[in-house]
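Below you will find the structure I want to go over with you.
Only one protein chain is missing from this complex, and each of the others stays in its spot.
Let's look at chain A:
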Amino acid sequence: MIHSLFLINHTGDIFLEKHWKSVIGRSVCDYFFEAREKAVEPENVPPVLQTPHHYLISIYRGKLFFLSVIQTEVPPLFVIEFLHRVADTIQDYFGECSEGVIKDNVVTVYELLEEMLDNGFPLATESNVLKEMIRPPTILRSVVNTLTGASNVGDTLPTGQLSNVPWRRVGVKYTNNEAYFDVIEEIDAILDKSGTTVFAEIQGVIEACVRLTGMPDLTLSFMNPRLLDDVSFHPCVRFKRWESERVLSFIPPDGNFTLMNYHVSSQNLVAIPVYVKQSISFFETGPCGRLDITIGPKQTMGKTVEGLMVTIHMPKAVLSANLTATQGTYTYDLATKVLVWDIGKLNPQKLPNLKGSLTTQAGTPKPEDNPSLNIDLKIQQLAISGLKVSRLDMYGEKYKPFKGVKYLTKAGKFQVRT
């Protein structure tokens, strides 16, 4: 299946390689570099490339390319999903997935890769199992290790793989037993020029942080589960119970994990929290244009909109922007032609406004395309779909855990066309 893996940074240096079968020379990456050159933007490199003897499947994460070499037929998604799992694991271990971090922990990363695949077929991808075999570094441990020469490798052999619940190890103990759930919803929307919704849906995710002793069996139920249009689960969730009773019943992994993803798509259910009045125009005569944007609250369910930010990818011809913002600050990056207006909290009494002129390159015809606005926002203590967790029950253990649910709404891919 997966033959080799190369990690490549944005300048095209291969800084880590791992082979699970016999060694394949680095020259195979030349085909990739060629495609990378052609694509201009790194996002546009085709994820699957065909070379005379191999197939190259790559992902782009955190300014790094994870390039795998394949020799025979294998579902491309299988490889892509695995590569993302590798990146997730690195992030999980070291807090971020970047060239610097990987170079600093090169031995640990190499050991991880060794455990994750056997002969190119995934062996242990559960972070719980991996952490039993190779302990993630902590500051204290690395100090102790340098002094005593102790190792990061677990001295007990991993048992997680042997159990029927491979995502949880046995013998977990905490003095404070707690289970927290974050319901995070993102609004994906496309609004047209006049502000009407072209398309809107809500993508939700329930992130859990469970620190409970022993083998608890949890049941999470909702007030209004019928709202959920489509769901996907962490492997710990029992399908049958969801199908018959619409409750989430599971033995949780230890620590942080994503319990479920869901989707609410019915258009009329999707509340759009802000409206945007905008006009961006360029004049036929003279090298200039005008920009005027106002943002106001729409359906906020009585909550405050925070972290409001507008990002605009300007046409290439726009040289500079001379604007005044009634609230927040704006920056215009000349190289990438990105205008960012960081507003912060939305005050319904005094609506934020950004107004002024744009200078375009003299001599070029007026840019004909109007850029679209990408909106970022956050609303605390609200799940915009109205989803509510009604209760969390625990079976199988005697103690009483602390329980908590937090809601958060964010803008996902929220775009206003002009």
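Criterion: contacts are C-beta pairs under 8 Å (C-beta built on N, C-alpha and C of every residue); 3 or more make two chains touch, one makes a residue touch a chain; residues count from 1.
Methods note: contacts and distances are computed from a predicted model.
J.: What is the protein name, per UniProt, of the chain that does not appear here: "AP-3 complex subunit beta", "U7 snRNA-associated Sm-like LSm10", "Vacuolar-sorting protein SNF8" or "Very-long-chain (3R)-3-hydroxyacyl-CoA dehydratase"?
T.: From the choices "AP-3 complex subunit beta", "U7 snRNA-associated Sm-like LSm10", "Vacuolar-sorting protein SNF8" or "Very-long-chain (3R)-3-hydroxyacyl-CoA dehydratase", the unshown chain carries the UniProt name "AP-3 complex subunit beta".
J.: Using the document's definition of touch, tell me which of A:70, A:130 or A:274 contacts the absent chain.
T.: Touching the chain that is not displayed is residue A:70.
J.: Pick out which of A:92, A:182 or A:217 touches the chain that's been left out of the picture.
T.: A:217
J.: Given the full complex, what residues of chain A touch the hidden partner chain?
T.: 1, 14-19, 21-23, 26, 41, 43-44, 46-48, 50, 55, 58-61, 70-78, 80-82, 84, 106-107, 109-111, 114, 118-119, 121-123, 125, 148-149, 151-155, 157-159, 161-162, 164-166, 188, 190, 192, 198-199, 201, 203, 215, 217, 219, 229-235, 237-245, 249, 251, 258, 261, 263, 265, 313, 315-316, 365, 368-372, 374, 395, 413, 415, 417
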